[in-house]
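First up is the structure itself, then whatever we jot down about it.
The other protein chains are all here in position, but one chain of the complex has been omitted.
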Amino acid sequence: MLLTLDHLTVDLPGAARPLLDEVSLRVAPGEVVGLVGESGSGKSTTAKAALGLLPGGATASGTVRVGDADVLALTGENLRRHRARTVAMVHQDPRAALNPVRRIGDFLRERGADRTRAVELLAAVGLSDPERRLRQRPHELSGGMLQRVVIAGALAVRPRLLLADEATSALDVTTQAEILALLRTLRAEQGAGMLFITHDLHLAAAYCDRVYVMYAGRVVEERTARALFAGPAHPYTRGLLSCSPTLGDTSRTLLPIPGRPPSLSDSFPGCPFAARCPDAEPECETWRPVAVDLPDGGTTACRRVPAAVPAAAERSTT
Amino acid sequence: MTALTLTPIRVRARRPVGVTVAAAFLGLVVPAAVLAPLLAPYAPDAIDLSASLAGTSPGHLLGTDSSGQDLLSRVLYGARTSLIAPLLLLAVAALLGVTLGVLAAWRGGWTDAFVSRLTDVMYAFPGLLFTVLIIAVFGTGMTTSVLALGLAYTPTVAKYTRSLALSESRKPYVDAYRVQGMGGARICALYLVPNLGRSVAGYLVVLFGEALMSLATLSYLGFGAQPPSSDWGLMVQEGQASVVQGALLPALVPGTAIALVVVSFNVVGVWAADRLGGRN
Partner (left out) sequence: MAARILRRLAGFLATLLAASFVIFAAVYAAPGDPAVFLAGGRDDLSPERLVAVRARYHLDEPLVVQYGRWLADCVQLDLGRSFKYGDQVADLISARLPTTVELVAYATVLFVVLGVGSGILAAVRQSTWVDSAVVGGTTLAASVPSFVAAIALVSLFGVQLGWFPVTGTGSGFAGTLHHLTLPALSLALGALALISRVTRQAMADAAASDHVEAARASGVPERDIVRRHVLRNALGPIVTMCGLVMAGMLAGTVVVETAFGISGIGSLLVGAINTHDFPVAQAVLLLMVTGYVVVTTVVDLVHPLLDPRVREEARTA
């Protein structure tokens, strides 16, 4: 395995519930894995854990492994080297991710690319006149161009794992498609694994091999993209699929999930989704979610899905 | 993570220990100033040349100056002028500043532009220079100094008041009174200014320490309090000659008094202003 999260729980002092609650997740080398959820579901925290980057004051239990490295145990120079060489992140808003007062060239050099390599990288991400770009500053480039720069920076060290955190949601639709295609090609060329974080389940299902759906700091369903699309098992996943529009799909009525996404001050004795769930029964309010295996190999954590075998513990050892 | 890690500095709204100590100190100083005639072992101007530059002794707890005047008595009496004078100059600045600020915000247009130009010109004089110019013209003395500093602090107060009054004047209650046919001057005097009171007061508390320093500086330069006053700034000036002779107390006692009172007011002031909403 390239990335292994095992029962990762992250607690923040002052919060009523854990930021992440027993999150287990895998990314194999070369695999593209989607991580889907509403804002606040813990998907960014999960991704940053792979970098050993936890929110200030947070405490973590469980394990995070990238290759052979136990990320949560890394400190100092080892942690820095891990972030610099093994894992790279593409952020949501490229304009925020780049230092506005420094040049594009400085940004790439800082990520280990010398001048020749920097020009090469900028050409590879499809920027015209790379020589000139090196001398420009972020405010001289458009959002789409900047995201290409950020991708160039992420690929500079040939990382084994790419984290794309809402990498296209700050861009307009045409640019989004271009950037997605670019990410896919370059990732494939370098053979890196990717954790693709988005709030758009349709996009994740179309773009990834496998998808994890998160809700209130927990993984509620894990399926192959095809299985997820064909038969979502968890009511939340079904809700997500029916509340987002897709191209050429005008006849279907969009059904928003009722209620509001949970915040860190809400705690749940039972299933966190029960309050918004159309299928909820009184017992759901007190049932602590456990992931169960699905016949097609995925897992889900819903009381009403018949349990074939209680899953998570066994799966984590395989 | 390493010690080099930077995260945003949390706003320290309260610093209980420092504030408590500072407030306790001021709680001693203010009554001491009021009760100076009862507490002081000597009259502040009692000259005793035989005890010139005496060090600390049971008779003179803080020693004496070159004229043999008891430093403890002088500092106690000096606390009166040193504390009341900044209060007066801030009152002058508040009166003028709030008037100008409210006028600028309420009338807008030409009045606003005029006040803001006036402010700009006064801001072109760094530090105490505007005050010094007024003193150069009207002569030295405590009254001139208090008035001149009051004038010098006016733009700051006016600017602050203007921004507050501007947002206050857009509140619905102002329109409500207008609809009832109430005049602008009445609305300002009866409702708007009282509503700004808390914030302006908080701001003035923050300015107090600086005002005290400015006045002490003027007295030190010979522009403010005149002998035989026991003003702390003047005492430092008088005591300075003795320093070279190795007698440090005549200058250091009033100097320390200034520093301690100012630091206490600054610590308490920032804390109080946070509570009164007077800071920005």
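Per-chain residue numbering starts at 1, and chain names A and B are given in the order in which the chains are listed.
Keep this in mind: a contact is a pair of C-beta atoms (placed from the backbone, for glycine too) under 8 Å apart; a residue touches a chain by one contact, two chains touch by 3 or more.
Here the structure is a predicted model, which is why all the values come from computation and not from measurement.
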| item | value |
| --- | --- |
| Contact residue for the chain not shown (choose from A:13, A:100 or A:282) | A:100 |
| Candidate in contact with the missing chain, chosen from B:83, B:174 or B:251 | B:251 |
| Full-complex contact with the absent chain, from B:43, B:87, B:121 or B:190 | B:121 |
| Residues from chain A at the interface with the omitted partner, ascending | 48, 51, 53, 80-85, 88-89, 91, 93, 96-102, 106, 110-111, 137, 139, 153-154 |
| Residues belonging to chain B that touch the chain removed from view | 2-9, 18, 117, 120-121, 124-129, 132-138, 140, 209, 213, 216-217, 220-223, 233, 236-237, 239-240, 243-244, 246, 248, 251-252, 255-256, 258-259, 262-263, 266-267 |
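Assume only the chains that are shown with their structure count from here on.
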| item | value |
| --- | --- |
| Centre distance in Å when chain A and chain B are each reduced to the mean of their C-alpha atoms | 57 |
